[in-house]
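Shown below is the structure under consideration.
Here the complex is missing one protein chain, while the rest keep their positions.
For subunit A:
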Amino acid sequence: MLELKRTLDAKGHGVLEMPSGTGKTISLLSLIVAYQKAYPLEVTKLIYCSRTVPEIEKVVEELRKLMEFYTKETGEKNNFLALALSSRKNLCIHPEVSSLRFGKEVDGKCHSLTASYIRAQHHSNPSQPVCRFYEEFDAVGRQVPIPSGIYNLDDLKDFGRKKGWCPYYLARYSILHANIVVYSYHYLLDPKIADLVSKELAKKSVVVFDEAHNIDNVCIDSMSVNITRRTLDRCQTNVDTLQNTIQRIKETDAAKLREEYRRLVEGLKEANVARETDIYLSNPVLPDEVLQEAIPGSIRTAEHFVGFLKRFLEYLKARLRIHHVVQESSPQFLKDIYEKVCIDRKPLRFCAERLRSLLRTLEIADIADFSPITLISHFATLVSTYSKGFTIIIEPFEDKTPTIANPVLHFSCMDPSIAIKPVFERFQSVVITSGTLSPLDIYPRILDFRPVTMASFTMTLARTCLCPLIVGRGNDQVAMSSKFETREDFAVIRNYGNLLLEMSAIVPDGIVAFFTSYVYMENIVASWYEQGILENIQRNKLIFIETPDAAETSMALEKYQEACENGRGAILLSVARGKVSEGIDFVHHFGRAVIMFGVPYVYTQSRILKARLEYLRDQFQIRENDFLTFDAMRHAAQCVGRAIRGKTDYGLMIFADKRYARADKRGKLPRWIQEHISDGSLNLTIDETVQLSKHFLRQMAQPFRRVRPAPFFTRFS
């Protein structure tokens, strides 16, 4: 709280590591809300970004409790407006549209009912279907602001149903004057969405990124583009459609195109003015310089632009027709494209903006169909805008299957700071927090910002409810490690199996085991099956396994919880960096033990990663190994940290790899885990582990009495 207050006072940014389950969310919320109440002019808005939808909803519920407490204690109703914002899929109440299963379909369908020209057509032709909720909202929804209160996603839907307004647009409109907004990272970090949603958020806001240990990857993902042969083929059809539409419109409604031309000549001045007056969050895809100029003449008319796109497309196709791997920087690419097809840098930079304008003019109904061409246009803009921080890798085939041609052009962002820069620049305080941010100093470096506070908190515990153990060898003294050289070793696999088997016999309820990668898990499961280890485990517990298919995994997860719930006990085999490790908590009996098989290093042979490591080394002076270890350890910590959520919770954390004992690995674990690793538990055999675990579990299973007050944060170093 102290650190947070300091951060807010200084109007700077902060990095805070707080152990999970100690009330991170509520601490942040209560202090910032109190601050907002005390200095309503200093901090006008809290933007709370979390990662997953359940996470978002949890935050709002906690906030609701806080507000109830305020009302109870002060006796007055406070006029805070807090709301959650999510995608259309989670907010739509249109009976037809909301029944669609995938987010993209919902977006597309929604667009086809609410686009401005569709609505214009509806005026002249009432049979054209429109969304009545949107119409209603558009007619009256904006006049009166939504009454103050706490609105979770379901509350928004209920409110929308009651009023007959579209909850999605209502929420999007309301975040502008809400005191607290809770939404997902993407609304701030993904330039495509941020531009639509978060552009006008007030500057005097506090932004909190919760569960931010992966924030750099989110940034990178939002700026990277992959182009395959299939994308290009679909682009081709897009371009053809565009051409035909232009032809048709030219015959019927030439005025429209002329109007567009006029607008383009006037340029993007409007946007420029807005940004200078500091109303808009800047969009990294739309660089500042672009705004000051008009769209170049060569792509101003619709036909010219389509011709331009065609040329660009042909060029990309030619580039994909290669037989060896190519890696080049943006300037190299630009030079090449100029030489080959005479495409200048300047028009490329306007590509995204120009395409958007064209699509609007042409009244394209289904935007989703045009995602390939939009993708290409974004690529064009990005590649021509940033000469640094990006790399282009063209791979003619996948590494595993050199015979099957599957050319991919990776345009990958290597600098996460590009995407997050506007956020740091615009908002007065940005707080990055998570249960596992160690080592702290690396985040400011890779995100390129200067925090005023950096702190790692440990927790005071009523009892030592976590028991991290490092298992280094099997009972046969063979070292256990997922090191590349030994990972396929029969003895290692068998020892891993024995460890799981022994644990399955002594740990009650649920065990979660994480593997370093999906392929590795598949192999191990197969060989365990052949050796009969799985059968023996099945005598103790049911086995559920994560698969690459999300739906299947969800089912397995639910069954896993069911099995833990009804006392059978179960084991969930899962993958670090997988969906389960990122988003699911294993509270109480859902995870009495977490076993981390091996150190979850990222696949180091990928060229993209290599390029990124190189970039980090050159730009930020971060050594490759440091970064890799950091990345592996944060994922390991993330995995084992899933088990502890709260004071009464307890869990074993078993690191099954001898390498964890090394200081450089151990030192990168979060403090709150590190301080419980005793020197005696650094290189245990399976038997010793079982003994220690038994002891621990027996102690923990005693009824929890309230001996000491609830834990609070203490400053660690």
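Just a few scattered comments:
Here is the rule we go by: a residue touches a chain if its C-beta (ideal position, glycine included) is under 8 Å from a C-beta of that chain, and two chains touch if they have at least 3 such contacts; residues count from 1.
FYI, contacts and distances are computed from a predicted model.
Remark: of the listed names "General transcription factor IIH subunit 1", "Cytochrome b5 heme-binding domain-containing protein", "Pyruvate dehydrogenase E1 component subunit alpha" or "Regulator of G protein signaling 11", the one matching the undisplayed chain in UniProt is "General transcription factor IIH subunit 1".
The residue touching the chain not shown here, chosen from A:9, A:425, A:441 or A:535, is A:535. If you put the hidden chain back, the residue from A:241, A:371 or A:475 that touches it is A:371.
For the chain left out of this panel, the touching residue among A:48, A:137 or A:187 is A:187. The omitted chain makes contact with just one of the residues A:584, A:599 or A:700: A:584. Residue A:545 is the one among A:545, A:576, A:633 or A:673 that touches the chain missing from this view. Although one chain is not drawn, its touching partners on subunit A can still be listed: residues 52-54, 56-58, 61-62, 65, 86-87, 89-90, 93, 95, 98-99, 101, 103-104, 154, 157, 183-184, 186-187, 190, 192-193, 217, 220-222, 224-228, 231, 371-372, 375, 398, 400-401, 404, 406, 408, 410, 412-413, 519, 522-523, 525-526, 529, 532, 534-536, 538-539, 541-545, 547-559, 561-563, 566, 568, 570, 579-580, 583-585, 587, 608, 646-648, 704, 706, 710.
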